[in-house]
Structure formats: structure tokens, C-alpha cells
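Working notes, structure below.
Missing here is one protein chain; the remaining ones are kept as they sit in the complex.
A and B label the chains in the order they appear, each numbered from 1.
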Amino acid sequence: MILTDVLGSDVVDNSGQRLGEVSDVRFAVDASPGQLLSKARMVGIVVSPRTASSFLGYERRGITQPWPVAQLLRWRHRGSFLVLWEDIAVIGPREVVLRPGFTAYESTLAF
Amino acid sequence: MSKSSRSLAVVLALLAVIAGLVSGCSPRPSADTLEGPAKEVSSAVRAASLAVDLRMTDSTTASAASTAADDMLGEVEAATDKIHGFDAPTQEERTLRNDVLASFSAISRALLHARDVLTASSGEPAASSDGQARLATVQAELRTATDQLDSLMTKAGIQ
Partner (left out) sequence: MKRLLGVALGILTAIGGFVDIGDLVTNAVVGSRFGLSLAWVVVIGVLGICLFANMSGRVAAVSGRATFEVIRERMGPRAGLANLGASFLINLMTVTAEIGGIALALQLASGVSYMLWVPFALLAVWLVIWRVKFSIMENVTGLVGLSLVVFAVALFLLKPDWGALAGQAFTPSVSGEESVGAYWYYAIALFGAAMTPYEVFFFSSGAVEEGWKVKDLVQSRINVLMGFPLGGFLSIAIAACAAVVLLPAGISVTTLSEVVLPVAQAGGQLALAVLILGIVAATFGAALETTLSSGYTLAQFFGWPWGKFRRPAAASRFHVAMMVVLLAGVAVLATGVDPILVTEYSVVFSAIALPLTYLPILIVANDPQYMGKHVNGRAVNVAGLVYLVIILVASLAAIPLMIATGAGA
């Protein structure tokens, strides 16, 4: 499976209710050491209710300029949240199903 | 999958709309449709006249001037093809179209002569009386053809 298979697919909760689309996949570079860096470990997916388009870098809280562009992209992605790998039940060909009682984390990055 | 097919459909629909708009602007035969080609030819023949003028004063080279005449010949051919593409249903429109075409072909002839004289003018100094005379002849031919087109355009209410 490659990232393109996941990006843009619908996300539903266990009752089949549509929550949004996969607009990003988060990785942490903290797994077992590789040749140069550690290997990347998938942390979870970012679900955006309205659009699967890119955040263009504005998922980071510190990036606020140019102001109108930042506002526009934040507004487009309003209500988006991060779901951890552990809370994903199935990544199917059409849609991603979440486990019951999943936790929606803040999707913005701190730096 | 459904997503990409949806965007594909949107793109196709847009293309269809654009194609429809473009083809919707297909020629309607009248003085209006003749206007574009007539203006193109009027501009082309004037440009060739200017090139001949410049060659007569030795301001331009034979190559540049004959290239200009050749290019203008191409312009006139293109305009002629455009007019051939229009159909003229009424007698009046047919007459106008034929007059314009006749005028175009006079201009084409003049441009051909101009091109040949300009090309031939490369060897000799432009000031030679022989060369000047030949250039003056084609210049006169171009002017006559221009005047003919101008009066036709005025008559048809173009300009």
C-alpha cells in the first residue's frame, strides 16, 4: 500500500457516519535506527471534514503569514482532527473505518 | 475512485462548454465577418508598402524587406482562406464576397511582384536608377491595390 491509496479516502466511524476525508498522514521519525535516520513510524491520519487537499504547511501553529492565506486554509480545514493508528479499525479500498470510542486529537502541530 | 471520476467529469464538462462556445462563434456571413479578414489584408498590404518604401531609401536590407513581403503574402492567403470558409446565402452578400476576394487576389499579385523585386534588389545598390524604377513600379501596384480595397471596405461599411 502506498500513501496515495489512503489520501483522499472517506473516513467513517464504526456506525458508518461520514466524518471527513484523509487529508494527511502523520509520521514520527523515532522507530528503529536506519542507515541515516531512524525509520519513520506512522502515527496516525489527519481527517478533514470538507477537503482532502493539502494544508500547504499551515497545520503548524506558528505559521501565520501571509495572514489571509493562512486564514483561508485554516477555514477550509476547520474541524480537522488527528486519529492515532491504534484507533483505526480498517483501511479499506474505499474508506477508512475508525474504532468505536476513538479519540480525536488536535491536528495542529506545535511548532 | 468516485472522486477522481467526478473531477474528470467536471473537467470534461468544462472542455465541452469551451468547445461549444468556440464553435458557437462560427462565421455568420455579412459585412461583419468580412471585416476581420479585410482589416488583416489592409494591414498586410500597408506593411509591405512600408517595406518597399524603406528599401527605396536604402533603410532596410533586401532580405528583411522580402521577408516582410513574403510574410504579408502569407497573411493575405490566410485571410482569403477564411473568406472562402464563409457561405453567403443572399445575392448581395455573394457579390460583396466576390468583390473582396477579387481585391485580395489583386493584392496577392502585387505582393508577389513586390517580393520578387525586393529579393532581386539584393545584388545591386538600391540607389541604382534601374532598381529604383522597379521598386517604384511595384510600389504603385501595391498602392493601387490598397486603394481598391479601401474603397471596397468603405462601400461595405467596414472601418
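The rule we apply is simple: a contact is a pair of C-beta atoms (placed from the backbone, for glycine too) under 8 Å apart; a residue touches a chain by one contact, two chains touch by 3 or more.
As the structure is a prediction and not an experimental result, all values here were calculated from the model.
Across the entire complex, the residue among B:A47, B:A88 or B:L101 in touch with the chain not shown is B:A47. Across the entire complex, the residue among B:A64, B:A88 or B:L101 in touch with the chain not shown is B:A64.
Contact with the undisplayed chain is limited, among A:V6, A:M42 or A:I63, to A:I63. In the full complex, the hidden chain is touched by chain A at residues 4, 7, 53-54, 56-57, 60, 62-63, 65-69. Summarising the interface, chain B meets the missing chain with residues 18, 21-22, 25, 36, 39-40, 42-44, 46-47, 50-51, 54, 58-64, 66-68, 71-72, 74-75, 119, 122.
Basically, only the chains that are shown with their structure count from here on.
Rounded to whole angstrom, the centroid-to-centroid distance between chain A and chain B, based on C-alpha atoms, equals 60 Å.
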